[in-house]
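One chain of protein is taken out of this complex; the other chains stay put.
Then we have subunit A:
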Amino acid sequence: MARYDRAITVFSPDGHLFQVEYALEAVRKGNAAVGVRGTDTIVLAVEKKSTPKLQDSRSVRKIVNLDNHIALACAGLKADARVLINRARIECQSHKLTVEDPVTVEYITRYIAGLQQKYTQSGAWKANATGRNSNSIREFLEKNYKETCGQETVKLAMRALLEVVESGGKNLEVAVMTKDHGLRQLEEAEIDAIVAEIEAEKAAAEAAKKAPPKET
């Protein structure tokens, strides 16, 4: 079997393209990433592996701008991501130059998928997750998704990610995109504050579950 995994263009006898499967495995091992769409806000949240104390945490960005109105969060090999992001950024400007209109999310997704030669990309998600434990996150979102706006969307995205990530602002990177303000990365302090709110809400919900039996 090992002889059939040297090149991406080689099929194994039972029809596998091993390189593609290894790449998918790399994504599965990557940091958890979540995206949630609200009525007026879109939130991307990514798990952040602990950065060394001496490293400027702001220099390691997992959520990037492709254009004024499009952001991207990724899981997997960051070096590969950088190459794709660069090509996507060029395509965003090139598209604006030739047709005078900014790219649609669908267009640039198709473009990136084309670069990756992967035609399994799908669009129009209300919420989705990729990377480590993405199945658990997706289950949580399926159970708890509802149309939200503004800060509620942020809380929903973070609550989803906190299902699989150790709690704390140090381990999360969150970016919020709105029509008026474009893409905004949240500061660590802001993230901590929202995490505290979420924990408080969770505690209140737990307490409420235990309280009713006392009423007569």
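In this text, a residue touches a chain if its C-beta (ideal position, glycine included) is under 8 Å from a C-beta of that chain, and two chains touch if they have at least 3 such contacts; residues count from 1.
Simple rule for what comes next: contacts and distances are computed from a predicted model.
J.: Have a look at "snRNA-activating protein complex subunit 3", "Proteasome subunit beta", "LSM10 protein" or "Scarecrow-like protein 3" and point out the UniProt protein name belonging to the hidden chain.
T.: Not shown, but named in UniProt as "Proteasome subunit beta".
J.: Using the definition of touch stated at the top, determine which of A:66, A:141 or A:175 touches the missing chain.
T.: A:66
J.: Of the residues A:50, A:93 or A:116, which one touches the chain left out of the display?
T.: Per the contact definition at the top, the residue touching the missing chain is A:93.
J.: Could you pull out which residues of subunit A are in touch with the chain that's been left out?
T.: 65-67, 86, 89-90, 92-94, 96-97
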